[in-house]
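This is the structure I have questions about; it appears just below.
All protein chains but one are shown at their positions in the complex.
Chain nomenclature is as follows: A and B, assigned in order of appearance, with residue numbering initiated at 1 for each chain independently.
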Amino acid sequence: MFEHKTFSRAAAIAAVAGLAGLAPVKAEDTVKVGLILPMTGGQASTGKQIENAIKLYMQQNGDTVAGKKIEIIVKDDAAIPDKTKTAAQELIVNDKVSFIGGFGVTPAALAAAPLATQAKIPEVVMAAGTSIITERSPYIVRTSFTLAQSSTIIGDWAVQNGIKKVATLTSDYAPGNDALNFFKEHFTAGGGEVVEEVKTPLANPDFAPFLQRMKDAKPDAIFVFVPAGQGGNFMKQYAERGLDKAGIKVIGPGDVTDDDLLNNMGDAVLGTVTAHIYSAAHPSQMNKDFVAAYKKAFGNRPGFMAVSGYDGIHLIYEALKKTNGDTDGTKLVEAMKGQKWESPRGPISIDPETRDIIQNVYIRRVARSKSDGELYNVEFQVFEAVKDLGKTKK
Amino acid sequence: MTSILTNLFDGVAYGMLLFVLACGLAVTLGLMNFVNLAHGAFAMAGGYVCMLLVNQHGWPFFAALPLAFVSSAVIGIVLERALYRHLYTRSHLDQVLFTIGLTFMSVAAVDYMQGSSRVFINLPAALEGQFDVFGVGIGRYRLMIIVICGLLTIGLQMVLAKTRFGSRLRAAVDDPRAASGLGINVPQVFAFTFAFGCGLAGLGGALSAEILGLDPYFPLKFMIYFLIVVTVGGSSSITGPFLASLLLGIGDVAGKYYVPKMGPFVIYTMMIVILIWRPNGLFGRTAAR
Partner (left out) sequence: MSASSDVGFHAQRHARWHYGEAAFWLIVLACGFLFPSRYLIMTDILRLALFAMSLDLILGYAGIVSLGHAAFFGVGAYAAGLLALHGVINEPVLALIAAGLAATVLGFATSFLVIRGVDLTRLMVTLGIALLLEALAERFSNITGGTDGLQGIEMQPILGQIPFDMFGKAGFFYSLAVLFVLFLLARRIVHSPFGLSLRAIKNNPLRAAAIGIPVNRRLIAIYTFAAFYAGIAGALFTQTTAIASLDVFAFDRSADLMLVLVIGGTGYLYGGLIGAVIFRMLQEVFSTITPQYWQFWIGLVLVVIVLVGRQRLHYGVLFLPNLLIKQIAGRKAVVTVPESEA
């Protein structure tokens, strides 16, 4: 697939170069980037979005940077940590990659951390969202987000906007617990009350009984975190259960109204308020171009995972530019620290201290667009340059 | 009190859905003694057909449902004639290997054609939301599931017990050799039964998209549930799987509602206890084959 394309392109270039009597592309002129993504299993849509976005970026910006040809190698880990580790080791030892990237879930990112440290290779986390990840290795840099960034802000927003009683429904794994704890901390500090707390198993077919519990607790709003991909089911059943009619709002980090599924969720999702780092409706020219190009290439809307992948590969390009093609891992990480650029999601930068991302967090409300009739997360309030609060607290 | 009734209602709907999904498996496993782990793939096929018809071709939901049934049944009969029938006499391990292989292929194929995201079927407005009956919240969609599945169950029972085909099937199952000696075309009866079971799965798949979520991993995710229904229910009739489905549905819903943290325990413990108590299932034959 992907690999094949780059391979055949490399072959074509080599052939052309050979014909022209120039030196063919040598191995040391290639920089390999190993992507470890969930391409099968429940998290597969995350992996595909990231892969697509990287493909798009390389189409737009070419596959050569600082005189080096970038080659992407994709490995599937199905979001299972031991597979991630094997894949990472294979990439580092056999394929001699200069970067590893991707990582759909937190355990996967953590599993690769010791390898990154030992091999001194930058690990660019493009999806997983738990705070602790970047603390596990000095070679980890993140371009996605942390749950603390969005959850604390929606917690503050909720108390300021007259929401007093909240029931929470979160997936029972590290990001879900991060989301819950940071939300609770900020929400209760502002005087709010959590009346019901349910953690759902990660692989969860039917939300109905949990939602019934929420409904019977009669809160002002439900705080929801479910992993990307489950949001659709949640919103459908939220409507079916009549929670929207009962006046119970949905708030949460933006995973529940992920852009790639949002449009299929129906009218029940209208008015849902979330705090998140990216909306396909972000009103910048750059984002409009990005969304249009992504739609044209892959037929659907990019979600926040796609943007994280897009920024991830951008960061890799920029780091190589700065080191002038030097692939020494320590220098690359140094080059990544403090990078600042305009992303489709808005201005972002890499915190030189924590190697985590600093970005704007937007409060958005779901509304139907007047131009194309589709559902979008419309941003109406911005919290600028939010650091990962999960770490700054310590 | 009302929340108990709402939960009961939800549980029944969930159980009914499981029954429609799994009863084809009960037929192939219980009656034809064939382990068809690819059963969920037929359900997924029906779900995706329904989704494509409704979302992309603008068919009304209720018109697309029968087509989900038909398309899965057709796929079923083609595969039965082409592949499955050669494996009836093979060992269970061969059957497991073969059908897991088919499941993997179906998962990857659907992923390739339709992508790995969850899909939803656009429902008519009449099926959305809930209404109250004496304070008990009744979901319209779930009510529809109960009605459709209830009618199907009654119909199935009638066909099996009252019609000529039913008696032929039972005869073919009890003793295929004697049955064919009596002039019953056993392979034909099996093929038809298999296709019908697949069709039901397809219908179930279409109905379940709203509640269980439909994605390429459906066949793998729900394989366990189907097996639970069939083993707990026993394989001598469809009453067993029916009751097992209801039990599983209600148990799962009640478990999640009352002890949310212990959710999965409830059904697994229930299954183990029932199987220890009655190794052949609730309505199993006393003699093992």
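The rule we apply is simple: a contact is a pair of C-beta atoms (placed from the backbone, for glycine too) under 8 Å apart; a residue touches a chain by one contact, two chains touch by 3 or more.
Please read these numbers as outputs of a predicted model, since none were measured by experiment.
S.K.: Among A:K69, A:K85 or A:R241, exactly one should touch the missing chain; which is it?
M.R.: Answer from the full complex: A:K85 touches the omitted chain.
S.K.: Please identify which residue in B:L5, B:V70, B:I100 or B:A171 touches the non-displayed chain.
M.R.: Considering the complete complex, B:I100 is the one touching the chain left out.
S.K.: One chain isn't shown here. Among A:A174, A:L315 or A:I363, which residue touches it?
M.R.: Only one listed residue reaches the unshown chain, and that is A:A174.
S.K.: Footprint of the hidden chain on chain B, which residues?
M.R.: Chain B touches the missing chain through residues 29, 83, 86-87, 90-98, 100-109, 111-112, 220, 224, 227-228, 231-232, 261-265, 268-269, 271-272, 275-276, 279-281, 288-289.
S.K.: Going by the touch rule given at the top, which residues of chain A touch the chain that is not shown?
M.R.: On the chain A side, contact with the omitted chain comes from 1, 37, 39-40, 44, 47-48, 74-76, 80-82, 85-86, 89-90, 93-94, 106-107, 110-111, 114-115, 118-119, 130, 172-174, 201-202.
Assume only the chains that are shown with their structure count from here on.
S.K.: Within their complex, state which residues of chain B touch chain A.
M.R.: Result: residues 3, 6-7, 10, 14, 107-108, 111, 115-120, 122, 128-130, 137, 139-142, 210-213, 215-217, 221-222, 252-257, 260-261, 263-264 of chain B touch chain A.
S.K.: Touching chain B in the complex: which residues of chain A?
M.R.: 40-42, 44-45, 48, 198-201, 203, 205-206, 208-210, 212-213, 215-216, 229-230, 232-233, 236-237, 239-242, 245, 260-261, 264-266, 268, 300
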